[in-house]
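The complex appears here minus one protein chain, its other protein chains still in place.
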Amino acid sequence: MAGNTFGKLFRVTTFGESHGAAMGCVIDGCPAGLELSIADIETELKRRRPNSASGSRDEVDTPEILSGVFEGKTLGTPIAIVVRNTNQNSADYDALKDIYRPGHADFTWEAKYGSRDHRGGGRSSGRETLCRVAAGATAKKLLARDGINIRAWTSSIAGLKMPVPGEDGFIFDEIERNPLRVPADAQEVMTKIEALRKEGDSAGGIISCQITGVPVGLGEPVFDKLDARLAAAILSIGACKGIEFGAGFAAAAMTGSENNAADNSGGILGGISTGQEIFFNAAFKPTPSIGKPQKTKDKDGNMREIEIKGRHDVCIVPRAVPVVEAMAALVLADFMLLQRAARLQPG
Amino acid sequence: MAGNTFGKLFRVTTFGESHGAAMGCVIDGCPAGLELSIADIETELKRRRPNSASGSRDEVDTPEILSGVFEGKTLGTPIAIVVRNTNQNSADYDALKDIYRPGHADFTWEAKYGSRDHRGGGRSSGRETLCRVAAGATAKKLLARDGINIRAWTSSIAGLKMPVPGEDGFIFDEIERNPLRVPADAQEVMTKIEALRKEGDSAGGIISCQITGVPVGLGEPVFDKLDARLAAAILSIGACKGIEFGAGFAAAAMTGSENNAADNSGGILGGISTGQEIFFNAAFKPTPSIGKPQKTKDKDGNMREIEIKGRHDVCIVPRAVPVVEAMAALVLADFMLLQRAARLQPG
Amino acid sequence: MAGNTFGKLFRVTTFGESHGAAMGCVIDGCPAGLELSIADIETELKRRRPNSASGSRDEVDTPEILSGVFEGKTLGTPIAIVVRNTNQNSADYDALKDIYRPGHADFTWEAKYGSRDHRGGGRSSGRETLCRVAAGATAKKLLARDGINIRAWTSSIAGLKMPVPGEDGFIFDEIERNPLRVPADAQEVMTKIEALRKEGDSAGGIISCQITGVPVGLGEPVFDKLDARLAAAILSIGACKGIEFGAGFAAAAMTGSENNAADNSGGILGGISTGQEIFFNAAFKPTPSIGKPQKTKDKDGNMREIEIKGRHDVCIVPRAVPVVEAMAALVLADFMLLQRAARLQPG
Partner (left out) sequence: MAGNTFGKLFRVTTFGESHGAAMGCVIDGCPAGLELSIADIETELKRRRPNSASGSRDEVDTPEILSGVFEGKTLGTPIAIVVRNTNQNSADYDALKDIYRPGHADFTWEAKYGSRDHRGGGRSSGRETLCRVAAGATAKKLLARDGINIRAWTSSIAGLKMPVPGEDGFIFDEIERNPLRVPADAQEVMTKIEALRKEGDSAGGIISCQITGVPVGLGEPVFDKLDARLAAAILSIGACKGIEFGAGFAAAAMTGSENNAADNSGGILGGISTGQEIFFNAAFKPTPSIGKPQKTKDKDGNMREIEIKGRHDVCIVPRAVPVVEAMAALVLADFMLLQRAARLQPG
């Protein structure tokens, strides 16, 4: 129980079911004196919304700050942010009440708690990530003061690989203007996605993340290593199935001399930041909500055919980009505060 | 700070530097009444020791249980286990006092804390994993009562892939008899390792882990999902650079219909165990301690050549197998206890 | 930082400033399947409101459950409860912007965070206890299923002592009908309070609390003993200056034979519940907001005279009774869940 809080000093608690009254978060431990406005939150929430490429239904998310900010600055008290759920039609989900969608958490959730809110996945909905983004916006604001910058992008969709920073065509400023958040011409990928949409199918992908400006020394060995905490943060995002730092799985096939020479660490050694860029890749499975008819089990254990109605994202990866950034920001903000306790202060 | 405790209800705190007086752990929260003997601990510690294949210096690790066990059973009080460091020759490390070994945590550790125990890496030494194995042995004992079984093996070394369970030649009982913990004839791998040893080089690899007997319902969304916590556990092991669950990175290239059909979830959906086998792969970089001369920086920022003396493991992956199992066991034991609080008990 | 969460498994995070947009709480870890309605929350919130005896301004507190409850039962997900602040007139507090009220947290709060919301004490306001009561209502509901009943009352005001359970005139059902929550004829106390009101002064008092139906075995030695956690819970209520269990301070003057014979333990031995009634007293200082002119310091360190305007409670003790119960309920609910992990379950 009680798995809805993240962080030690910069602590975030989130709440909300997809078709309940509201989603929200409480940020406890943000230092006092930080400038924070509703616009800071809205900017990030907007990045998470569906666009022309995703093809799913849009919902205007209007955040409200209920506490913790006074005269434009944080008070050091909990910052509560709430977003009402408005674009919800619960009746759409009546057909799913007694059936478990393949690849979704319907079955496990019900097995764990004995019941579930079946409307839109309830708390296991992707809509839950909205709260992470709202909290992450605050963390980013805090990190920006220290020059820490977190940028993620879509580095692969449906097996199609994209350039990496430094390679041809990679311009960070272009990524946000691109509906798929890919660092290059998106035509081939768009064609693939459109084909999948017509087939009622979906695609997965890989998100890469680069963090610059991180001082040396962040991370708390031996269990709260920087990479360990980042891994937990990113793997806690629905649909994420893997993470690798620096050369990652490729490093496992190298020799020590190759790997030592190549600076493949991803900016982390012994679980502590080196002061260089942090780099990781995260794998996201294709969204399991597809239009094609599928076989699945109902509550009574009978095999049934299911056809998931409505418009769903063919590929949620571009919309997961700000979520990955947000979770990374929560981790970094926490470690920045923790690091203040690492050493004696000058006497 | 304070990153040396792992878990919420089944909590483990470890301590010890490689060349200090002792290594140890304190397990708080193990339920009362569990049969536990020093032999249970020794059996697992022995699995972590070097063998003919690893080629590094052996050290007999003799654990002592200082508390928490009375008349052969746990009391519900903290179980402290200590292992004295005996086979240590600190003078060997005098040359490393003012120099940072490439790929090691020497530099980051010193930058974080302002000082470090340079002898054998201090707390960043691989010897730290001994405490994880000792604690994991206790967790395994607890899990075994509920029929949960954790088995890891070497599924790749230096890029050479091994069979997976179900494929030809894979017999779990053979793995432990095999010095490399590979599930097949090890001759090709041994030849590769011997070649690397002669060159003064090292190899990385991949460890796979299968967990059977896990009931449906373990994991605490949204942040303490089962895969998120396993990821943190495994990435907290030194040299681990990545993890993937089920089909992992390969799933990112599949379509939704392919992935839904293939049961690629790795036994976890929505962060909660499905009741099926849990499966993950973890990537380990080649050990950075190599015999070949390397360039590195010293304390004053000067480039110097370093040659790391002594006998080191060419590939630590086989020895990391029981460490992976131990960390997985700590996660599972914790979630088994947490799950007891998920629902109302019958009135 | 991050001191706004209480509990380990039954965890409550509260937020809100007195004159901000809203107060609220998030309860994470309440088991799934518990019947919970808005009426359960309202009933307890109503007990906290001012009445004829307190004489302060009333504010209708209308709670809304934003998440975690579906079809009348808890989901096992976070339960967010919000109460809008409506009866607020921030202009009333302009005069207090640059001055520190004596006996209040104005000075310490500003010194800690570098700023504060001066309107009505901001987060240090007594209004913050509203969130505790809302969360406590949920905990009480959970405890009631197991037959645990928490009842507090005013056992002393302004030095005037009241009967204790078992003595003449003590009827639990009468206490709630009594505006001062005293277990006897309140005339003498009311007369005293009216006299203080005329003088522009205030009174403190003692709240006693009796918890019945607690099973033997709750509490987690050695640091999270039941009495230790209850002490932290009650002392975290503003204005509380002391707590004693069983015979408390009087026991310090007894001999061992007297104390052993008298069963003075207050239902707790070695930090674990004995199965008997739990009993404690908590001391509350007189509210520092008094009408009489007082000397105090302003922001620049100058001594100034302050006269606190508006209608304030002469004695907040009766209104603190449901707050004491709420905090005790949070502690008990947490330990009930923790106790599930104490022993092996039958194999």
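Points to keep in mind about this one:
Lettered A, B and C in written order, each chain numbered from 1.
The working rule: a residue touches a chain if its C-beta (ideal position, glycine included) is under 8 Å from a C-beta of that chain, and two chains touch if they have at least 3 such contacts.
Note that the structure is predicted; figures quoted are calculated from it, not measured.
Contact with the undisplayed chain is limited, among A:R145, A:K198 or A:K299, to A:R145. Checked against the full complex, the candidates C:A21, C:L196 or C:I278 give a single residue touching the omitted chain, namely C:L196.
Taking the complete complex into account, residues 1-6, 14, 102-105, 107-109, 111-114, 123-124, 128, 156, 158-159, 196, 201-206, 216-225, 227-229, 231-236, 238, 240-249, 251-261, 264-266, 268-275, 281, 283-290, 292, 294, 338-339, 341-343 of chain C touch the chain not shown.
Across the interface with the omitted chain, chain B contributes residues 1-5, 7-11, 13-17, 20-24, 26, 28-29, 31-33, 64-68, 70, 73, 75-80, 82, 112-117, 122-123, 337. Against the chain not displayed here, chain A makes contact via residues 8-9, 29, 31-34, 76, 145, 337-338, 340-345, 347.
In this text, only the chains that are shown with their structure count from here on.
When chain pairs are compared by contacting C-beta pairs, A-B ranks highest. With centres taken as mean Cα positions, chain B sits 27 Å from chain A.
Shared interface positions of chain C, defined as residues touching 2 or more other chains, are 8-9, 29, 31-33, 76, 337.
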